Each structure stands twice: as structure tokens, then as C-alpha cells.
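Report on one structure; see the data block that follows.
On to subunit A.
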Amino acid sequence: MKRTAKVISMALAATMVFSTSAMAAETFIIGGIGPTTGAAASYGTSVKQGAEIAIAEINGAGGVTVGDTTYELALEWADDEASEDKAPQAYNTVMDAGANAIMGCVTSGACIAITSQTYQDGILQITPSGSAEGCIENDNAFRICFSDPEQGVAMADYMVETMGISKIAVIYNVADEYSSGIQEAFEAEVAAKGGEIVASEAFQTNDVDFNAQLTSIKNTDAEAIYVPAYYQDATYITKQAGELGMSLPFYGSDGWDGVLGTVTDASTVEGVIFTSPFCASVEDEKVVAFVSAYEEAYGATPDQFAADAYDCVYTFKAAMEQAGSIESEDMIAAMPEISVSGQTGDPITFDAAGAAVKDVKFVTIKDGAYTFVE
Partner candidate 1 sequence: MTLLEVKNLGISFGGLRAVDGLNMSIEKGALVGLIGPNGAGKTTVFNLLTGMYLPSGGSIKLEGTELVGKSPARISQEGVARTFQNIRLFSQMTVMDNVKAALHNKIKYNLAASFLHTPEYRRKEREMNERAREILQVFELEQYVDYKASNLPYGKQRKLEIARALATDPKLLLLDEPAAGMNPNETAELMETIELIREKFGVTILLIEHDMKLVGGICEYLYVLNFGTELAHGLPEEVLNDPQVITAYLGE
Partner candidate 2 sequence: MALITSILEQLLNGLRIGSVYALIALGYTMVYGIAKMINFAHGDIIMVGAYALYVYVSLLKLPPVLAVILTIITCSVIGITIEKVAYKPLRKAQPLAVLITAIGVSYLLQNLSLLIFKATPIPFGSIIKVPSVKLAGLNISGLTIVTLVVTVAVMVGLTLFINRTRMGHAMLAVSEDKGAAELMGINVNRTISVTFAIGSALAAVAGILYISQYETLLPTLGALPGIKAFVAAVLGGIGSIPGAMFGGIILGIIESMSKAYISTQLSDAIVFSVLVVVLLVKPSGILGKLKAEKV
């Protein structure tokens, strides 16, 4: 049954190639999976929109040429609500729609929930933002964003070596893999570089009151506070620290990107430094083009999720071209050889483990605006 279908479709494809040779582009379907509803909806929405900008750009420039065929890119999106339960069905939905490669999932847990299936299906899977180790364990899976430990290590080096801070307090979300993943690597690296973690305070998802943790830190001799967490947590923490009369400098992870949109008083986050691959306010031709296209289309400033997704789509393009094929097997083989000039890194390459190799950059908030640390 299945085989017959395959033969027929191959025959059809063959006749199409012969009859229309250079004409009418084929479609390469990118199956995007991420939350567009629920608590994590903003991440999924950013990824979806960032990818759409890249796809429009590529298609506008004539699509992707692989051998004799030109492919138009298309995005088939499925909402996984950032849930491990929904992700497998979301994956199957985009596969039913004929996805040629998978962009996702946006969140780590959901991503891990589909890895064994994508591996079995042998399909190329690139997660734009799934930062946990487990996301790219299999040979068919790659990642655009930093891994959690990578960020922690980079920030530890920066704080201890560049800034010369030796006594550091950490506040992290113990119920969140991203946050605790960074925290672990960070603390180990600080110790390795001769610094000292004077307080390591945990909180949990949906916590809004950090006074207990901050008070504990206040009674140590910490010189700075590192908060690997999302911007919403950072908002509460910086505000409550101010109310407690604390004036220690804050350092953060890339989850802080967006914090200016959630604080009621920008002065509470003035001077914070966080790792981020992307900064929308940079005067770079490529970034400006992306940001203005995004703003025009969606009336919002793109964040790093959008930028990661943008780069993800260009990575698919590069893999198709390098492989000279749209078969996942060939594209996967081509991945280590490609180099992408993207928003979050230039160049972006991929190591044997499937992680993107790109520089970690530091962003600070100056006069109420994001800017790269010089």
C-alpha cells in the first residue's frame, strides 16, 4: 500500500520535473512546533514570526535552489502549548502536513519529548531555542541558541576575570531546567576560576515574592548577584531588591532579554549585564533590515527568539544547498560543513554534537535601552 503510494508519487514527481523543468518551484515545508497559546505563548509567537520573516526574505529572493530544482519555503506551524504532553501530537500534525524538516520545539521539555520520534523518523530537527543538553542528543538534532552550561560558563568567566568580582550570590529557578542548568555550570566555573559563591538561593516557577532570598543575600558579603532566569522573574527580583535597599549589581542570562518591557521603572534594571546573542538596537545593516521588516509586519521589536528562528530558517537553506538534496539524511550529513551568517552570530557553524558555535555576547541596559557591552 505504502510502497505503491511512494512509487506513484515518485513517478508524478519525475513527470513534473521533466514537463516543467525550470518552472514552478517546489515547496520545502518546515514544520514549526512551539507554544502560541498558554503561559509560554510569547516565545512561540516570536519564533513563528521570526521564521516567517526569514521565509519571506528567502522566497522573495527566489527561493532555495537545490540542483535543478528551486524550492519555496513554507512554514507549517503546530501549537504545543510548551507541554511535553502536546508536543508529540504537534509533531505528528506537522508530519501529516508533509514537513520536510522540523524547527522546534521552542521549549526544552517539549523538544526532548519528541526527540526519540524525530530520531526514528530520521528527520532533520533544529531547535531555535531549546537550550537543554538533552535536546540535541541524537544525531539528527541541532540547536541554534546557546546551551545552558555554555552561557553559565561564559558569564562566570566574564564576572570573575573581566569584572574582577570574587564573591557572588546566585538566585535561580530550581523548578526550571534552563535556570538550574545555567546555575550549575556557572557555580562550577566560578569556583574553578577562584571566585566564591557566597549564597545560592533558589526559587520556583510562578514565585512572585523574593524578599526571603534577597534578605538572605543581603546578610552576606556578596559583591554581585547573578540571576539566570526569565525577564519576568528578573523584574520582581530587581524591584524587590531596590525596596530592600540593596544596591548590588545584577548579572543575568539571555532570559533577561525583554526585561525593559516588564519593569515599571527602568531605573531598577539600569546597568545590569546579561548574556544575549542578539540586540535589536545594534547599528548593523543585517540587524536593522531584520528589525525593520519585523516591526513592519508585526508591530513589535524582535527578541532573541525571533532572531534564533530567523537564523534557523537560514540554516535550513544552507543545509539544503550544501547537501544538494532535501532528504533529511543528506542535510544532516551536510550540517557540520555549513556556515551561516545570521542575526545571532556571524558566522554560525555546528560542532559534532550538533550545537551552534558562535560568540557569546554581553548586553547591558544603558539609559533605559539595550546595548552591547563594548
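The working rule: a residue touches a chain if its C-beta (ideal position, glycine included) is under 8 Å from a C-beta of that chain, and two chains touch if they have at least 3 such contacts; residues count from 1.
A quick word on the picks: all candidates are chains of the complex that A comes from, given by their letters.
The structure displayed is predicted, hence computed values, not measured ones.
Undergrad: Mark the candidate that touches any copy of subunit A in this complex, from 1 or 2.
TA: 2
Undergrad: Along subunit A, where are the residues that touch candidate 2 in the complex?
TA: Interface residues on subunit A, with respect to candidate 2: 37-39, 41-42, 174-175, 201-204, 206-209, 211-213, 215-216, 218-219, 232, 235-236, 239, 243-245, 261-265.
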